[in-house]
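The complex appears here without one of its protein chains, the remainder shown in place.
For subunit A:
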Amino acid sequence: MTATQTAAPDAPARRGRPSHRLQRYGPAYAMLLPFALLFAVFLIYPLIRSIYYSLTDFNAIRPPAFVGFDNFAELILRDDRFHKAIANTVKYVIGSVVLTMVLGLLLAISFKSTSLRDRLLRTVFFLPSVSAGVGVVLVWKWIFMVDSWGLANTVSRFFGGGNHSWLADPAVSIPILVTMAVWGGAGYAMVLFVAGINAIPDELYEQASIDGASKARQFWHITLPLLRPVLVFVFITSTIGAFQVFEPVYLLWRRSASIVGGPLDSALTIVPYLYDMGFNRFQLGYASAIAWILFAIIFLVTLVQLRVTKTFKEFDR
């Protein structure tokens, strides 16, 4: 107490002395400066610029002319392709996030121990998450090739079916995207869930067992509630990532410069549509508006998720 009383009057004087502050924090700021400059030039400035472009008819050739909120009005009220992209994205987000979390949780529960078998299998299931994205998509493209040597058609023929034009069938475009996302993301979710599950004290399970709780009851009343922070983290990051899906759509379905969304736009999601408008048709003002609508959607969804999580926490108390 005495030490605090004597030190307190000196502290503001020391903090306020510019030479002392510079001596103390100068090197830190100097080391941060290169990153801060790059961050400002390559992130902050383009972000601000894109807000401006979203209010113009910028086409990369002529100087942009201010059009107010026309781009946003066109997108929200009249652009059927954008509406289709939104609908496809929502289907993809729901399918991929839910299935990734369920499968990731099942894998985590199945292979959570430190035994050699579990560690090996965790590595196997985690491998897709660290594989090169473009290479993986090209393998999937091979799987769904229309030719008889495509793996999906080989399996189809083995069971008595025939060759199918998988990538030209609008009905299976989103299921194919979801399958790829779950295959690639479940292992990552599993690793996070395993860390969360192993952090739950064993005593809780022991006490529950003594009280006669079944394994299922322990899962619902101990594992899931205590895993909620990890579940929320995986849910939010998976959702944000799913809303931004681009590479699989582009690599699987781009057949010509003007077509990016697959047959009948059945695989057209928001970011490929943004790419189409911005880099195929050079409607960069319009594409910027799409980007900001996507930002607003992700922001709102994340807010709702956090709000729901907070409500659960208050309910628990």
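Please note the rule applied: a contact is a pair of C-beta atoms (placed from the backbone, for glycine too) under 8 Å apart; a residue touches a chain by one contact, two chains touch by 3 or more; residues count from 1.
In this text, contacts and distances are computed from a predicted model.
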Omitted chain (choose from "Extracellular solute-binding protein", "Cytochrome c peroxidase", "Thioredoxin family protein" or "NADH-quinone oxidoreductase subunit N") - UniProt protein name: "Extracellular solute-binding protein"
Among A:76, A:213, A:259 or A:297, the residue in touch with the chain that has been omitted: A:259
Candidates A:49, A:119, A:281 or A:307 - the one touching the absent chain: A:281
Selected residue (touches chain absent from view) among A:90, A:121 or A:146: A:146
Residue numbers in subunit A that touch the chain omitted from display: 61-62, 145-149, 163, 165-170, 255, 258-259, 263-265, 276, 280-281
